[in-house]
Every structure is written in structure tokens, then in C-alpha cells.
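With one protein chain held back, the other chains of the complex are shown just where they sit.
The block that comes next holds chain A.
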Amino acid sequence: MERRTFLTTALVGTAALALGVNLYAPEHIKVNKALDSEHRLLFSVLLPVFLDDALPEVEKLRIAAQNRTLDAITQTISLLPADGQAELEQLLDMLENRLGLLVLTGSMTPLMMRNPDQLIAMLEYWRNSFLDMMVTAYQGLRELVLASYYSCPEHWNRLNYAKPTFLEV
């Protein structure tokens, strides 16, 4: 995805999310769903937190890496079994509507409106929760994002790792 497209999607999504469309929008307005069926906006908010210090510092490279990771996440989700997809979908939907956010995070503030420290606080709240549901939400998202990011050979520079090249000779 071109950066421009990404930003456009993000902006439209921002408005939709801030309104909490899932909860408040009339049935015939499906702005959010139509534009963001893969939850790219939601993940674009979470990626910088999960991947802090892993993403490249140069903005252009950083955005490319984020978009590559968003694509990889979509791909990874498509490979999950039906049960896993359904569970994840439920979690992502909750994070995209205000009531769900209230249940999961104790606040109705859309994720897009939260600063990095608030997002970290949210992840830490889940991570250390006494409720298994919260912990598995954290771990599910964590594994999905990190596995998707490190599945891309373009992101291996910082590891000083590359796969052998003997097959390409």
C-alpha cells in the first residue's frame, strides 16, 4: 500500500473510530467496516507500541515497515483456524467500539486518541490481569504482531540475520 492510501484510510478510520460507529452509527452507514475490514486502522495504532525500537527510525522506512506488517497481519489472520479467527475478530471488534473498549480497558476513549503511554498502560493492564481473558487478549495480539513483523525478511537487518543464499546462486 502506498503511504498516501495508508494515511487516507487512517484518517477516515480515525473519524469513524472516534465516533464509535459500531455502537452509534445507523445500520446503513458502514463507513468503518467497508474501509477497514481488516482492522488495519486498529493495528496501525498498536504497531508502534508493540514494535517500539524495532521499527526503523527513518519515517519513510518506518511507514513501509508498518504497512508490510499490516499486510502480514492480514495474511496471518487468514491462516488461523475458524475458531481462532472468530475469537480474534471478536476482540478486534470490541476494541473498535466504545462499549467494548470500556469493558476491556476501563475507558471509552478510542485507541486512536490515546497516547503511547496510555496504550502501554492498557497492554500492561491486560498483561498482568487476573482475568485469563485479558491476558490471552494481550498475548494473542502480541504474538500476532511480533510474528507478523519478524516474518518479513525486510525486518531482519536489526537482527544481523539473513537466510542463506545458496539456493539463489
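Things to note:
Assume a residue touches a chain if its C-beta (ideal position, glycine included) is under 8 Å from a C-beta of that chain, and two chains touch if they have at least 3 such contacts; residues count from 1.
We adopt the following convention: contacts and distances are computed from a predicted model.
Between the listed names "Ferritin-like domain-containing protein", "FAD-binding protein", "ABC transporter permease" or "Thiamine pyrophosphate-dependent enzyme", the UniProt record for the complex's undisplayed chain reads "FAD-binding protein".
For the chain missing from the display, the contacting residue among A:Leu41, A:Ala72, A:Leu95 or A:Leu111 is A:Ala72, taking the whole complex into account. If you put the missing chain back, the residues of chain A touching it would be 49-54, 72, 75-76, 78-84, 120, 123, 127, 132, 135-136, 139-140, 142-143, 145-147, 149-153, 155-156, 158-161, 163-164, 166-167, 169.
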